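Just one protein chain is left out here, and the rest sit where they should.
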Amino acid sequence: MTAATDPVKLSKQEVGKAAAALVQSGSIVGLGTGSTTAYAIEFIGDRLKSGELKDIVGVPTSFQAEVLAKQYGIPLTTLDAIDHIDIAIDGADEVDPQKNLIKGGGAAHTREKVVDYLASRFIVVVDGGKLVDRLGSVFPVPVEVIPMAVTPVTLALKKLGGKPELRMGVKKAGPVITDQGNMVIDVKFDTIDDPENIEKILNNIPGVLENGIFVNCADVVLVGEVKDGQPVVREL
Amino acid sequence: MTAATDPVKLSKQEVGKAAAALVQSGSIVGLGTGSTTAYAIEFIGDRLKSGELKDIVGVPTSFQAEVLAKQYGIPLTTLDAIDHIDIAIDGADEVDPQKNLIKGGGAAHTREKVVDYLASRFIVVVDGGKLVDRLGSVFPVPVEVIPMAVTPVTLALKKLGGKPELRMGVKKAGPVITDQGNMVIDVKFDTIDDPENIEKILNNIPGVLENGIFVNCADVVLVGEVKDGQPVVREL
Amino acid sequence: MTAATDPVKLSKQEVGKAAAALVQSGSIVGLGTGSTTAYAIEFIGDRLKSGELKDIVGVPTSFQAEVLAKQYGIPLTTLDAIDHIDIAIDGADEVDPQKNLIKGGGAAHTREKVVDYLASRFIVVVDGGKLVDRLGSVFPVPVEVIPMAVTPVTLALKKLGGKPELRMGVKKAGPVITDQGNMVIDVKFDTIDDPENIEKILNNIPGVLENGIFVNCADVVLVGEVKDGQPVVREL
Partner (left out) sequence: MTAATDPVKLSKQEVGKAAAALVQSGSIVGLGTGSTTAYAIEFIGDRLKSGELKDIVGVPTSFQAEVLAKQYGIPLTTLDAIDHIDIAIDGADEVDPQKNLIKGGGAAHTREKVVDYLASRFIVVVDGGKLVDRLGSVFPVPVEVIPMAVTPVTLALKKLGGKPELRMGVKKAGPVITDQGNMVIDVKFDTIDDPENIEKILNNIPGVLENGIFVNCADVVLVGEVKDGQPVVREL
């Protein structure tokens, strides 16, 4: 692996390395999605290769994670073959001071939620730009919806005070389709005062599979930043 | 339509007729699934044909409802084309005294939930055998789950005190697959003390799409019974 | 509708208008996808509004076509409700002199194929840049594949001499997912000498749903071009 010289990239690498260092031999490891998590997967692979780490098995949250894990030599399993996950490493689109998250920019939040909530320890890796005082400040909440329910769910989201927008594809005509065959409504709220409550309310709208709010899930948040031109990692 | 002579069948017909009588001209009508609802669809068709009813458009909750509606001449629309439903008619597997329901014996409860919750008035049609003192007495709760999450959801349902069982197919090898491409876990609870709460808890398990508990949804429950060899309809 | 002043846009409008003019009252019309087809849908709507056209019902090939048809007031139906299509209008990514097509840049070619092959008359609308001497000169052939078969189908495509590439998403992590929940492999062949044969060979690879080669399907190809700064429409 070539060392990056761009400080932002360097700080992502450092966060990935810090997260990879938390994985212990004999663990079942949830492998998340995104550019910072990709470095974590790479470093787990390095530790396996060097013999520092042994008996690891990964549970990918996405196609991307699966491809990277294979590339870096991490053996994989599926959720059918295990009854727990020891540690999961994943990114986020927004993190508030209580370690609540918004995820789903990659439309993979449903599988990520299944894996991350199952983990005894969930490590979030982000760059400093993802930290917000209040959830929903910048990023809309992605809501995965079965196709036949897009219109009634859109109406329900408006009634809740949100501004819903169906996510459209770029390399396909029409809406983005998730790995589960569903659609994604990105809904912007002015403020999200009670994320725990809104997470449940959204999931109870008929036709909604999962939404991108993750509450009481993250155990550790590792933040990569650049200070005085140098990459630093701090724990939130 | 030939008159049935079997009293049970007669009572189903009478309930279907009573529900069909509640539909008013100019309505958008949710059309449910099941043998009693099938009679309601037939009688709505009769009323349309006779001219007693006008300007009806139906929203089917299932393939079965769609086929029957076409057979009996009810024009159909989809949820994309409307912003409300005036009245919905649907069956149930269990009904408690507070009009809470368990549905999903036909694995169609997700689409039914989308349609039934959208309706200003939701009419439930059942025979007397579906009435229970407490929800879950006889029938397990069907939970629709994305395939990759079947094992973790099964574990979560056991932790909640349930006895989960993956529903297996008869005319296909392996599990029943829903119209959305998901699987169904039927979970038996000893008692369901707080259906409103358990409905939400189930929906918040990552990987769960919808469950078969319907709380605060039914407005009218019409019960078909046989008294002294005669079919009678009463409102719960 | 505002008249465009950009000659390329003007020529697309003119082609769309020419195609819309071929639709006769009382027809079932297949409505395709893409920027030129969008003009055809708009002009069909104009003709309906003016009363020049009557009793039209549209069958959309995609979400985009459905949204546009609603916007321009074209009543819609589904394939379940009809037994033929009188005329279909759709775009293409490549057209050869025998009116063979490559479609699927929008990953919608499976639904398009179902609709377009059902039509008694299939009108293709393209700009001059889509004309090629030989199919596959510029554009790869999109092949829709079920997710579990991506690797064996990729191997099979290589054995056929193609260069297959899994289409990746932009607004979602990982591969593009089609409206049917499948993936798309774009396969570039050096030359496609016998499109009719290769269309069948591709469809017979286990795990392939449909490919983007359309042979013996187009009846009329309308080409929009700019000559001396003026938009012109010619039939191929």
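Per-chain residue numbering starts at 1, and chain names A, B and C are given in the order in which the chains are listed.
Methods note: contacts are C-beta pairs under 8 Å (C-beta built on N, C-alpha and C of every residue); 3 or more make two chains touch, one makes a residue touch a chain.
Computed from a predicted model, the values in this text were never measured in an experiment.
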In the complete assembly, which of B:Gly34, B:Gly58, B:Pro140 or B:Gly224 touches the absent chain? B:Gly34
Among C:Gly26, C:Pro97 or C:Pro206, which one is in touch with the chain left out? C:Pro206
Among the options A:Gly104, A:Gly181 or A:Pro206, the absent chain makes contact with A:Gly181
Among the options B:Ile177, B:Ile201 or B:Leu236, which residue touches the chain absent from this view? B:Ile177
Among B:Leu10, B:Ile74 or B:Ala107, single out the residue that touches the unshown chain. B:Ala107
Which chain B residues touch the hidden chain? 33-34, 62-64, 106-108, 147, 167-181, 184
Contact residues on chain C toward the hidden chain run 78-80, 82-83, 110-111, 113-114, 117-118, 146, 148-152, 155, 180-181, 199-200, 203-204, 206-207, 209-210
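Throughout what follows, only the chains that are shown with their structure count from here on.
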How are the chains arranged in terms of who touches whom: line, ring, star, complete or other? complete
Rounded to the nearest Å, the gap separating the Cα centres of chain A and chain C is 36
Chain B and chain C: spacing of chain centres that average the CA atoms, whole Å: 39
Pull out every residue in chain C that's touching 2 or more other chains. 181
